[in-house]
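Omission of a single protein chain aside, the complex is shown with its protein chains in their original locations.
A and B label the chains in the order they appear, each numbered from 1.
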Amino acid sequence: MFRDAGLVAGKDLRIELRSRVTLQQVLPFAVLVLILFGVALDPDRGILTRASAGLFWVAVLFCALLAIQRAFTIEAADGGRDALRLSGLEPGGIFLGKAMAIAAQLTAVEALLAVGVVIMYGTEVTGVPLLVATCVAATAGMAAAGTLYGVLAAGLRVRETLLPILLLPVLSPVLIGATKAFEAALGGVAADGWPWCGLLLTFALLYLTFGTLAFGTLLEES
Amino acid sequence: MAGFAMTHVGYVAAGWTIPLVALGAYALRTVRRGRQLAEQVPPEERRWS
Partner (left out) sequence: MSAPRPTTGSPATRLLGGLSLAGLVLLLGYALWWSPADVVQKDSVRIMYVHVPTAIMAFTACGITTLASAMWLRRRSEGWWVLGGAAAEVGIVFTAACLVTGSIWGRPTWGTYWDWDPRITSTTLLFIMLVGYLALRRIDNESGNAAQRGMRAAIVGLLLFPNVMIVHYSVDWWRSLHQTATITRLDPSIEGTMLFTLMLGIAVFGLVFAWMLIHRFRVGWLEERVGATGLDAALLERRAEAGVAGGAR
């Protein structure tokens, strides 16, 4: 299963390297969101610095939507979905692979946003271990839930509008947990943040397990 | 005559009227739609009647 996951993730990332959609569209979009927040909320640094944890994760969430849409658009073209089904790869492996590819792209987005937040919002980085752990857990959760809901919306005529309304309420606990953990880390009281990190990890494990088990039926029948 | 000495009369009235009207309107819509559809379906498919 994990070998299959590696194959699928490798395929998606190779497509990404050649098409450069994340590099040329999603990453600039992430920066754009940061600028828009700056314009909308009085660029007086006080507000932006205090809100930077939340703004960071909202920006990640928006980029995640784009990355998830993209991950399933590449399957929709040229009957890629049928090809995946016929490939004999384990469905659980396909799920994990797609999620891994999305997670890799989100990690790139987060790295860029982190730099952006530090430079543009004047956020001071403290509590690095907690920040990194939060990023890992939140990214895994977003990628897992996103892959599951992404395949549900894939192939529908209204997928672009349907995915946000299905996925964002589901991801709201991730937004809450990641924001609180970041606030704790940046505010210097890292101990308050670890329980939130635990919540994120639980969320990620739940969706990874459910997705791995349910993906086979979903892929077959939808 | 507790009713006439009630506080927050407007809120209480709105708090009861709005949900009851909404539920009533939805119930009416459902029943009407049911009637419309029931005419198009033979009685043996309507197991409840």
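Keep in mind that, in the parts below, contacts are C-beta pairs under 8 Å (C-beta built on N, C-alpha and C of every residue); 3 or more make two chains touch, one makes a residue touch a chain.
Here the structure is a predicted model, which means the values were calculated and not measured.
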So one chain is hidden, and I want to know which residue out of A:41, A:74, A:136 or A:214 touches that hidden chain in the complete assembly.
A:214
Touching the left-out chain: which of A:76, A:115, A:165 or A:189?
A:165
Interface residues of chain B toward the undisplayed chain are 2-3, 6-9, 11-12, 14-16, 18-20, 22-23, 26-27, 30-31, 33-35, 37-41, 43, 45-46, 48-49
Contact set of chain A toward the excluded chain (per top definition):
148-149, 152-153, 156-158, 162, 165-166, 169-170, 172-173, 176-177, 180, 199, 203, 206, 210, 214, 217-218, 221-222
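Basically, only the chains that are shown with their structure count from here on.
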For the pair chain A and chain B, the C-alpha centroid-to-centroid distance in angstrom is 43
